[in-house]
Structures are given as structure tokens and as C-alpha cells.
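Supplied in C-alpha cells, the structure appears directly below.
All protein chains of the complex are present and in place, except for one that has been dropped.
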Amino acid sequence: MSKARAGNFFEDFSAGEVILHGLPRTLTSSDQTLYTALYGSRFTLQQSEDFAQRVGYPKAPLDDLLVFHMVFGKTVNDISLNAIANLGYADCHFLRPVYAGDTLIAESRIIGLKENSSGKSGTVHVRSKGINQKGETVLEFVRWVMVRKREERASCQSVEPPRLPEAVDAESLGGACPPLAIAAWNWTEAGATHRLGDYHAGERIDHIDGMTVEEAEHMMAARLYHNNARVHFNAWQERAGRFGKRIVYGGHAMSMARALTHNGLANAFHVAAINGGRHVAPLFAGDTVFAWSEILETRELPGRSDVGGLRILTRATRDQPAGEFPRLAAKENVPGVILELDYWALMPI
Amino acid sequence: MSKARAGNFFEDFSAGEVILHGLPRTLTSSDQTLYTALYGSRFTLQQSEDFAQRVGYPKAPLDDLLVFHMVFGKTVNDISLNAIANLGYADCHFLRPVYAGDTLIAESRIIGLKENSSGKSGTVHVRSKGINQKGETVLEFVRWVMVRKREERASCQSVEPPRLPEAVDAESLGGACPPLAIAAWNWTEAGATHRLGDYHAGERIDHIDGMTVEEAEHMMAARLYHNNARVHFNAWQERAGRFGKRIVYGGHAMSMARALTHNGLANAFHVAAINGGRHVAPLFAGDTVFAWSEILETRELPGRSDVGGLRILTRATRDQPAGEFPRLAAKENVPGVILELDYWALMPI
Partner (left out) sequence: MSKARAGNFFEDFSAGEVILHGLPRTLTSSDQTLYTALYGSRFTLQQSEDFAQRVGYPKAPLDDLLVFHMVFGKTVNDISLNAIANLGYADCHFLRPVYAGDTLIAESRIIGLKENSSGKSGTVHVRSKGINQKGETVLEFVRWVMVRKREERASCQSVEPPRLPEAVDAESLGGACPPLAIAAWNWTEAGATHRLGDYHAGERIDHIDGMTVEEAEHMMAARLYHNNARVHFNAWQERAGRFGKRIVYGGHAMSMARALTHNGLANAFHVAAINGGRHVAPLFAGDTVFAWSEILETRELPGRSDVGGLRILTRATRDQPAGEFPRLAAKENVPGVILELDYWALMPI
């Protein structure tokens, strides 16, 4: 049997199975720099050592979604090499800050399996975590992904996934954020003066700017994350595939959207949890991404007078400006909403 | 009112106003590495720690134009988000070396305002500076940029900008260059043996090589600099715009040209001042950039026997080799000269 792996298919997974993923990676400041170059991330805490240390971090932490992608990327080779589509994420907790110099590995547990009626694929539910060189869990999340079967007739497990909370409990937020000296928070440097109390539930913010994605960019990003899912890289094969072209890694759209939200949410410095994320339509090179956000809730955090939680639903679109706050998901291959991301960000009170 | 900003329009500026820009950034060696990958910068001082330390730097400084773009980039969000065109730069002084680990912020003063006769836009003259984490000014320059008005009927200030020197005074050069041990200058490593005395006013150098620019490259560069001017990123919008496509950040052309000049100016190791720079035509992805230089002047610097000033006028073209030393500016959208950059470089005597 060949030593090269074609990846797991739906019938290869068993509920309860724990997979320790390979490919640990030591993150450095150059991962952050490349991340900045790929998305235009401008949240000051992650960009300035000076700012970070003044407010109480030992040094500037890496962008939260960079950490998410690094952990996600490690799971791909075992979980989703034969994925048809990433359907969603939920119950995602950022538990500890990650700094340049940290080495991350990833581990996943299969928590649900549901064959599709077609008999050709099924949905795998998996809880994954990222672990640093000290053995500390830095990130944990659930995702569900549609995976091909190798053989239509293969018999498969069917296990109902556990019910997930509609949103991460605000009481649990903040593990990745040390106590901050908000008096030292330089609002000019951060890019805006809005604090948590300036936002209210129901508020809608058009982030205005649009950013076009290129093939070289999303492939460089996915490789940086060790995400080797085939649909992102192989134009030759995808020419005969479902869309006739490579599909951009869904997380790339998340990071593009997060970067765009700086214009309106400049002090939402830390993604503390992802309540739910759905890629409602694919993104392709050449498309221009826009974003708008709806404020769902603001929350104080127990025992903290420095920062609070801002629950945000950011929608990203392709080839459609967000000024009219589009809510309807796009049909595939037409302009419209591509991503709905419901998350908790932390913000100075 | 939305918390997302559409940026300042011409009528929003007041002469004398000082704007402290946000988004400080800690530069690292990976900014230099990415800069090298984007332009092919080969000036040895910035590429080799070993070379830099042998000649007297505490460590390799970052490329001067990388520093320029970082400072420029920070000003965009406040000054030129609604720019129609960057018209020019002048009186630009590199005052202190910038090293990996330094954190830069930027500050600007509005020094001139002139409405256009159309009533739809005006020219903003601004003096900007970059400041490091110790509060030292590392770079200072004037630029003028045509900015849209929000409302045609809005009344605007009209203030004559101060007269700028035709060139930076050679006596003032060299602040960003410590005393150098030229005996330790390795000419082989530097790539050529030409010293200041080998150049003469009127000499013309075709830098020969051509380099094509790609969308992914100029967008990664601009994002690295936190330059978020809309025309560089939004293909969807620009399809309906003036040129039907994204426009490359003018500074990208400057860095491409500077990198090309290594072939003929290998020992012009440091850009000490920019006397004047003009983007005479736009640059687009797919275009190939060439460059040629005219030596304007050589100058000894007061109190220095290590290095002197070489005043250079570099012209960059698009889709036109520079062997015939083209001087005429291109019309927009046709091949020809796109950039005229008059600057002082330092070179061993």
C-alpha cells in the first residue's frame, strides 16, 4: 500500500475517536507580518509591541484568527482533505494568548457523524483544540464539515452530535486576555475612541471598504496554515470540478472580514469566542469582499472592570457593497452574502 | 452616526491642523524580508547583518523606502482615503536609522489647501513625520495630494503652502547614517566597486532590467504598510472607475525603481533625502517597470570623510525599456515614464 495518504473518508471516522494531528509549528513574528500583509489587519494590540506592553501584555499577542487558522490547518490533513464543504463552526473559545515563539499542535475528537441521504457523503462533527508547547489548550472549537465517502456502499456510524450552546457563555470569556490598564490605552493609536458603552444592541455598521482576493494570496495563506485541502490549490483538477475553479479557504474570508471591521470596531481588540460561523456561499479569486456588522449584545464580564464583551454578527459579501446591510445568503456563484460570523470581541469598558 | 469612517474630504481640512495618526507598528526583520521578496532589494547594507556591523552600524538598518512607506501608510487613513491622485513629495529627510524592533507612529500638519477650479476637489499639502518609540523623528516629508470634496458647495479654506527648497540642502544629509569604516566596506559583497568619485553630473545609467508587477504583490505591500487607500484594493468598484482597474500604490513604483537601480548604483546604500517625487502616470498590475538614472550632482558632506552625497534623478517607465533614456511623461494608460524621483543617496567616498 502506498505511503501517501488520500486522507480520511466519511466511513473512516468513529464517534469518540481522538486524533492527535501532526505538523506542529513554531509561530514567529513573521507569521504575524505575513498575516498583516495578506489581510491588512490593523488592530493595534497585535501590531505594536509598545502599545501591547503599555496596556499589560508581556508582548504583542498574535492575531486571534491567525491562531485559529493555524490550529484549523493542522486538522485538515486528517479531517477534511476530502471535504466537500465546511458547513460551520461553533462553541469556539480562545483560552490563552499566543505569542511569537509558541509552538502549536492540534487534537480533535469526533463528536457526531451523520450520513447524507444520497449515500455519497456525510457530515462529520469534530471538537478540535490547539495546544502550546507547555501543554496548555489555547483554543477549542467545534466544526462540522461534509466529507465524501470512499465507497457509496460502505457502512457508516451514525451518532447524533451533542447540542451546542447558541452562544458561548459571556461568563467564560477573557481567558486569553490578561488584566489591562485601560488608563494606558491610547485611543488615537488604536484608531478610534469608541468604548464598549458606545455600542448598543441592534446597531448596524457598514465597514465600507472592499478588498479583492487573488489566487496567490489565498494559497499563500492556506500554506502558511498547513491547510492542504485540495480544492484551494489544484486549478487543473478544479477546472473539472463543481465551480470550475479553486475555492478560497473559508477562513480567508473570515480574516478579510475581520480586517475590514477595523473601520467601525477599532477597539474590538480581541476575538474571545466564536459563537457560530457559517460559510453560506463560496469565495473565489477575483471577488471583492465587503462586510457589515450588527451588534447583538454588550456584556460585563465577572470580576473585570477593564474590558467587556461585545457580541457581533459580521456578514461578509462578495461583489456587493454592504451599505444596504444585505442579510440574504447568496446563491452560489452570484454576488451576495458569503459568511455569517457571530462572535464575542473584547473591548475596553 | 456610523462608527465607520468614510475618511476626510477636502473641506474637512484646516491649515495648521496637526493630526496624530493611529496604527503604530513594530517593524521586524520580517518586514524587511517581505520587502525584499516584493521588490528584490539587493543593497547589501540592509541585507547582511555581517556587512552592516563591519562598517559601523549596530545592526542592519531597514530599507529607507520601507520606512517611508510605513510612515506614509499611517497617514493615509486621515489624509488620502479619498484621494484622486498623489501629486508629489518633497523636502523629505531621513533623520535616523530604523531597525527591526522599532515602533513607528506618524503625525501630520496641514500646510496648504487649494481648491480646484472645478469645485469638486482640492490639493492638500501636508508635512508628515515618522516618530519612533523613543519619541525621535526618524523621517519627515511634505506631500501634496488631490482630494475629493464631499459636497461641491462646501466652502473651503485656501492657504498657500510654504515654498519648498528645490532640493534638500546637502549640508543636512547623513543623520540616519553613523560614521562608517569604509576600509571595512567589502566592494565585492556590495556588488560593484564604484565610489562617489566615479560618478559625474550628467552621467546617465540605464538600469536595464524590467520587472512586472502583479495584483497580489502591490496589495500585499500596501497592506503591509497599513496603506488602505481604496483604489488599490477594490477591483469591483474600480471596474467602474477612471481606469477600469485597481491602481498600484505610487510608492510601490518607487521601491521597484530603487531596487532596479542596484544595477549601476550598488554602493548608493542609503536614501538620505528625497528632493522631489512625482507620479506622472499611473501603474497597473501586469505592467513591466524599467528605470534609468541621471546623476545630478555629487557633494562632500561637512565633517565627513567616509561618505558623500550623490544626487540622482531616477525615472521609471512602464512597458518601455529605459535604454533610450525616455524623459517625456507618459499619457495615462500608455507606455512611458510613470515616476520621476530626485533624491540624495549616500555613497562611500
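Going in written order, the chains are labelled A and B, and every chain counts its residues from 1.
As a convention for this text, contacts are C-beta pairs under 8 Å (C-beta built on N, C-alpha and C of every residue); 3 or more make two chains touch, one makes a residue touch a chain.
Given the structure is predicted, the values throughout are model-derived calculations rather than measurements.
**Q** Would you indicate which residue among B:S2, B:T137, B:S172 or B:T288 is in contact with the undisplayed chain?
**A** B:T288
**Q** Hey, which of A:D50, A:D63, A:E214 or A:D306 is the one touching the hidden chain?
**A** Considering the complete complex, A:E214 is the one touching the chain left out.
**Q** From the list B:T44, B:S108 or B:T298, which touches the chain that is not on show?
**A** Of these options, the touching residue for the absent chain is B:T44.
**Q** Using the touch rule from the top, list residues of chain A that touch the missing partner.
**A** 2-6, 20-26, 28-31, 33-34, 77, 101, 103, 105, 133, 214-216, 219-224, 226, 228, 230, 233-237, 246
**Q** State which residues belonging to chain B touch the missing partner chain.
**A** Counting only chain B, the missing chain is touched by 28-30, 33-34, 36-40, 42, 44, 47-51, 60, 188-192, 194, 198-199, 205-212, 214-217, 263-266, 286-288, 319, 321.
Simple rule for what comes next: only the chains that are shown with their structure count from here on.
**Q** Enter the angle, 0 to 180° in steps of 5, of the rotation superposing CA atoms of chain A on those of chain B.
**A** Fitting chain A to chain B on C-alpha atoms yields 120 degrees.
**Q** Using the average of all C-alpha atoms in each chain as its centre, how far is it in Å between chain A and chain B?
**A** 35
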